[in-house]
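With one protein chain held back, the other chains of the complex are shown just where they sit.
Going by the order they are written in, the chains are A, B and C; count residues from 1 in each one.
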Amino acid sequence: MKARVYVTLKRGVLDPQGKAVCTSLHQLGYREVTDVRVGKCMEVTLGGLPRREAEQRLKAMCEKLLANPVIEDYRFEIHEE
Amino acid sequence: MKARVYVTLKRGVLDPQGKAVCTSLHQLGYREVTDVRVGKCMEVTLGGLPRREAEQRLKAMCEKLLANPVIEDYRFEIHEE
Amino acid sequence: MSREPDVGRELALQHGLTGEEYERAVAALGRTPTYTELGIFSVMWSEHCSYKSSRVHLKNLPTEGPRIVQGPGENAGIVDIGSGIAAVFKMESHNHPSYVEPYQGAATGVGGILRDIFTMGARPIASLDSLRFGALDHPRTRYLVGGVVAGIAGYGNSIGVPTVGGEVAFHPSYNGNILVNVFSVGIARRDKIHRGVAAGLANPVIYVGSRTGRDGIHGASRLASSEFDAASESKRPTVQVGDPFTEKLLLEACLEAMKQPGQVVGIQDMGAAGLTCSTVEMAARAGAGMEIDLDNVPLREEGMTPYDIMLSESQERMLLVATPATERRVRDIFEKWDLEASVIGRVTDTGRVKVISKGRIVADMPAEALVDGAPRYRRPSARPAWQETVQALRLQEVPDLADGNEALIRLLAAPNLCSRQAIYQTYDHMVRTNTVVRPGSDAAVIRLKGTERALALAVDCNSRYCHLDPAEGARLAVAEAARNIACAGGVPIGTTDCLNFGNPEKPEVMWQFEESIKGIAEACRALAAPIVGGNVSFYNETEGKSIHPTPTIAVVGLLEDVRGALTQWFRREGDLIFLLGDAEASLAGSEYLALVHGREAGRPAAVELAREMALHEALRGARDAGLIASAHDCSEGGLAFALLECCISGPGGAVGAETRLEGKGRLDALLFGEAPSRVIVSAPPESRARLEHAGGSAGVPVRLLGRVGGIRLTVSVGGTRVVDLDVARARSAWSAALEEHLRG
Partner (left out) sequence: MKFGIVVFPGSNCDHDVYHVAKHVLGQEAAFLWHKDASFAGIDCVVLPGGFAHGDYLRCGAMARFSPIMKAVEGFAARGGLVFGICNGFQVLAEAGLLPGALVRNAGLQYVCRDVYLRSERQDTPFTARLKQGAVLKIPIGHGEGCYYAPEEMLKELEERRQVVFRYCDAAGQVTAESNPNGSLRSIAGVCNERGNIMGMMPHPDRCAEEVLGSADGRRIFESILHGWQPARRLRI
């Protein structure tokens, strides 16, 4: 089973990296871009758990380790294979 | 219009970050996790282009700036709002 | 497993061996090599690993001296610095990988040189980076600078070894082939030095560190030993990714294992050509043999063949030899640091490296034949026909200046002359709390805790000089690096080099190389700074166009008393300013001529090594006697630019100076002409007589130029003010320029 975990900065937290990417895209001529936010995406492979339990455990992983609740939001999707 | 761009390391390319996260999850007791790969996800807001053209331009942005084709793969999805 | 290709001449050619080399390989084995063996030959006999084109010339370098503990031939050179401690240092290139993937290329370059240092039992204490990029207006340059600098920072900062200095230059000859040379120095107790030897029959051979993946297969033979072309793109999978965290663990674990005498018999990092190079070299150095079983090598990927495993260049791996009695303890130490350690073989006395996989012998080769038996070439060399042309410089065609202000303003923001702060500020240059003189002065000074002493470190090469006159350029590079050391108050004790050249199969390139070696040898001999190790990087070409010859020189100096360290900037209002050395300088090969007149021509002013040496001694004498407050080498940009740097490069802000130059001839040459063996010092007025006397007895001219003070730098020649600048404004323009250039 694979899960994709997305971790993004909370609204309100400055994202200088996103801003820099946006500026670079403008310099390259992509003027249509009005905003960029940069986050992390993690592909987690896990084995042998019923989906319900996997969800619970992933939620715990996110809250404990994968995201910092002061600055980040997270969400995840589970894909069976 | 919003696009989500995912940039991940190519298969076979060492992902020290993913390795470290995986080890950490094990130490926290999440033994069911067998692999973690860490990538970037960018939320790009763009305005006023027909979808077809937006796709082409996003592809070019990825190849020129957002991903490093030497070690990274990318994919993106477009969401109209 | 898929069937291995049939080995024959054709396949050998595809592996980069020549027909004769293949025959030599067959003769060495007495049979046709297996596929794995062919792979091993191809990397061991690649230019990068075998030095086949350079060896005959490198022999001519001076490598001995009373302080030298270990000259070239080991992973790094070793120089005694007293109190039972030794400095262990070396410089390495990572040019091609950095062009292909700048961040990872540069990062793994740092990782590689650090392993060379701690392999010897030394703790790395400082690094320097010498970088060459193409012209700023070349479309890839900014991207490459960003990636390389971030890669050096990313790896060095993380692992906690300060990058305390370096150099950066831009020139179109590097448009398609940048240079990334990294120097590192470590400290070891003299009685705890380790070497890469596989000694002791039946001793266990232990693999430690990261798992082996498919990264970098054929990095040494394909990337580092052939020219670049459009097809290089397809070589991309050979890029390796660095993991500074694992290396940090490896560093600590290795040092811990080596601390206990006798616990580790021999140790070598797996750098270029990975497991192949480490097994073969360790066996050959000890005159012993080794038998390894690939089934015990920790792998990262599935389906790896013996060929892949032997040739992988995965980073952060080491090979060490313990004893049956110490094996357990060594493994415990690595376990403590969360690292894998697995016994992959034993030391034998057969003189052969035998590789087994799944019960089958996949390679069985004489170690000697792979190392000392490697081909050696005395390649044809010829002075290029254009050498004459570029050396011709008719100054009559170059209009002189009436006033130096405008030119100086241009120089201070020029890519090759402006402040490097934007780069070195992204490097942790203070970790380990030894950095007494930080980047931004002629040489960095690193104190040695527990002693009064310090090391001074500098790296240099002006490749325009080398292009115009390779032998002289090399002499000048050594002289300047040593002069930088002297300016900081140190005595040179050893040198390492990184010789970056084009394709050695071209006679002109070979000639440049030979000339450079001659120059380095002469200068190192004269300045008593023997070469203890280095690196040759050939094939720095793109589409047939070679880079300027770039023999980068790093000199390590010793200060007996760290409190005697000097910096380049003026320190006190009212101090007098002197020039030590001759005022005479030349526009030939100067930055000014290139920048303002777009010409790179002439023969650079030659260095007289005896005078250079006398200058250094006079300088140190004056420093020891407490006569001087600052010392700065006059290099690119000439006297006027050096004066300006003395005014604006101090961390506390700008300070003015009022100066007067005497000189006949052209004003541009007087202000911006370049010449070796010149140093600007500042000294309190009461030192004047003694300073002049000291210079006189050493045969070094001492000329009063003016006085520190005010908020402007003025230069008068024959009663006319030819320079008059607000130093605070100059400082901000100089400081901001590089960032602006890089932003575009």
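Throughout what follows, a contact is a pair of C-beta atoms (placed from the backbone, for glycine too) under 8 Å apart; a residue touches a chain by one contact, two chains touch by 3 or more.
All figures in this text were calculated on a predicted structure; none of them were measured in a lab.
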item: Selected from C:22, C:337 or C:538 as touching the chain missing from the view; value: C:337
item: Footprint left on chain C by the chain that the document does not show; value: 153, 157-160, 243-245, 248-249, 337-338, 424-433, 435-436, 438, 447, 449, 562-563, 651
item: Chain not shown, touching residues in chain B; value: 16-17, 20-21, 24, 27-28, 38
item: Hidden partner interface residues of chain A, rising order; value: 12-14, 16-17, 20, 40, 65-66, 68, 70-71
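In this section, only the chains that are shown with their structure count from here on.
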item: Mean-CA-position distance for chain C and chain A (Å); value: 41
item: Cα-centroid distance, chain B relative to chain C, in whole angstrom; value: 36
item: Intercentroid distance (Cα basis), chain B paired with chain A, Å; value: 9
item: Contacts with two or more other chains, residues of chain A listed in rising order; value: none
item: Multi-partner residues of chain C (at least 2 other chains); value: none
item: In the complex, chain C residues that touch chain B; value: 100-101, 104, 210, 213-215, 236-237, 239-243, 245-246, 300-301, 314-315, 338
item: Residue ranges of chain B in contact with chain A within the complex; value: 6, 8, 18, 21, 24-25, 28, 30, 32-49, 54, 57, 61, 64-66
item: Touch list for chain B against partner chain C, complex; value: 9, 12-16, 19-20, 23, 68-71
